[in-house]
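Structure below; questions to follow.
Some chains have been omitted; the remaining ones sit where they do in the full complex.
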Amino acid sequence: MPAGELRHLPQSSPPNAAEFDEEEAWVWSQIKAEARRDAEAEPALASYLYSTILSHSSLERSLSFHLGNKLCSSTLLSTLLYDLFLNAFSSDPSLCSAAVADLRAARVRDPACVSFSHCLLNYKGFLACQAHRVAHKLWTQQRRPLALALHSRISDVFAVDIHPAAKIGKGILFDHATGVVVGETAVIGNNCSILHHVTLGGTGKVGGDRHPKIGDGVLIGAGATILGDVKIGEGAKIGSGSVVLIDVPPKTTAVGNPARLVGGKEKPAQHE
Amino acid sequence: MPAGELRHLPQSSPPNAAEFDEEEAWVWSQIKAEARRDAEAEPALASYLYSTILSHSSLERSLSFHLGNKLCSSTLLSTLLYDLFLNAFSSDPSLCSAAVADLRAARVRDPACVSFSHCLLNYKGFLACQAHRVAHKLWTQQRRPLALALHSRISDVFAVDIHPAAKIGKGILFDHATGVVVGETAVIGNNCSILHHVTLGGTGKVGGDRHPKIGDGVLIGAGATILGDVKIGEGAKIGSGSVVLIDVPPKTTAVGNPARLVGGKEKPAQHE
């Protein structure tokens, strides 16, 4: 099935809370080693790598600095955003755990991802997703105007438009990411891979629950449009350019406009 | 019909010129009240809300300041853009009247729009449309290089690419808006709702009239592509992901690639 340049492999079970500190420490040590190597090989990048990675004492600080710089404007200052992100990451370890799972997802599933630091610095889908998780936290804390201001900056800067109320799991790869739109009542499970120009949208319902619910391990190809309060089952695959208006059972593939089901557990489709 | 998260309802007739000053004053008073409430509830946003809304004496000034800040660059200064927008809004009241109608459209039709100030500050489709109307005015005044420079900044900053010659009515909702492309000879009527990734494009004709003409009250779903000098009749609906190469009669729905007509006045389609 066509779905953009992804290896979408089943993952081993995620680390439990006890294992996570070690996991994060290991990924962060890798990122620093990569940045040191790149700064030596490419002096033109040394100052950039120092300010974004090497000068920081943790992944949380590096990510907060980088997001603050990317998302700031003349009226929404980088210092305010840095504090906002760092406070969120410090007070909720699950945010950092999700970032580490997303870094791993990019390294494992995207053959074009050459290092953790490449993803951390350069993947707009990764950065938009981390900023979204902070916006979502603000939303659940009833700090909605701030959540929406952040949402707007993410959409301006990365062309990734995820409503702050949308719920997104861990181990997510938003590959390329330009043009992704995720509506207010959408839910995305764990270990999903979602290509660029994907819409999880509504159908004109006046309000309430009106956006797709995406199960764990789903792969959604470039330009697919999924509309309405439909369920996309665990491990399903949605072909590029599909327009999906129906539930898709687990481990089933849907393709076309409008999308039809072409394979399932009993009668698996040939996936390239 | 799938079309993104819109309530596309018939609207009451728009205010006449005599009623408009009152209408604008009421919307502006709402925006200031919303900003005051949000600044109190969220001190992190107070400075931002003061500079974008609370420090200004009118909607025109607030919008000019906000657009100037969003669209400026190191070589196209925010002060120049502020003056440009303010002069345009001051000299042509229909620009402000259209902005007010667009604010109302977002509040009425988009269930995710929680306040007028949310739309004014955060909706890239709203901001791109207001900046486009100023670019269009410059275009009709034969100030084409400036109109095209503005067009380019709108496309860079908002990923919304509307040729400055294109004619756009009032009460327009560009929802999400990323990736919208509207060609030089396109015309969009009043009270239309247009989702993200919509193209109103050409078909390779050498020049002249070569883009779609969209009637009043049309709804165009996410990712729809309408090409050539075709007419989309009043109240028609174009499904998400459709590729439309033919005229669509009033109050008729078109879906698919290539699009076919699936409902009309006599034989209405089931709209979800």
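Lettered A and B in written order, each chain numbered from 1.
Note that contacts are C-beta pairs under 8 Å (C-beta built on N, C-alpha and C of every residue); 3 or more make two chains touch, one makes a residue touch a chain.
The structure displayed is predicted, hence computed values, not measured ones.
A.B. asks: All chains are the same sequence, and 2 are placed; what is the full number of copies?
C.D. replies: For the whole complex in this structure, the answer is 3 copies.
What we mean here is this: only the chains that are shown with their structure count from here on.
A.B. asks: Please tell me the distance, in whole Å, between the geometric centres of chain A and chain B computed from their C-alpha atoms.
C.D. replies: From the centre of chain A to the centre of chain B is 28 Å.
A.B. asks: Quick one: which bits of chain B touch chain A in the complex? Just the residue numbers, please.
C.D. replies: Residues of chain B touching chain A: 1-8, 38, 41-42, 44-45, 47-48, 51-52, 69-70, 78, 111-112, 114, 118, 121-124, 157-159, 176, 178-179, 195-197, 222-223, 239-241, 255-257, 271-272.
A.B. asks: Name, in rising order, each residue of chain A that touches chain B in their complex.
C.D. replies: The touching residues are 73-76, 80, 84, 143-146, 148-149, 151-152, 155-156, 159, 161, 163, 178-179, 181, 183-184, 197, 199, 201-207, 210-211, 223, 225, 227-228, 241, 243, 245, 257-258.
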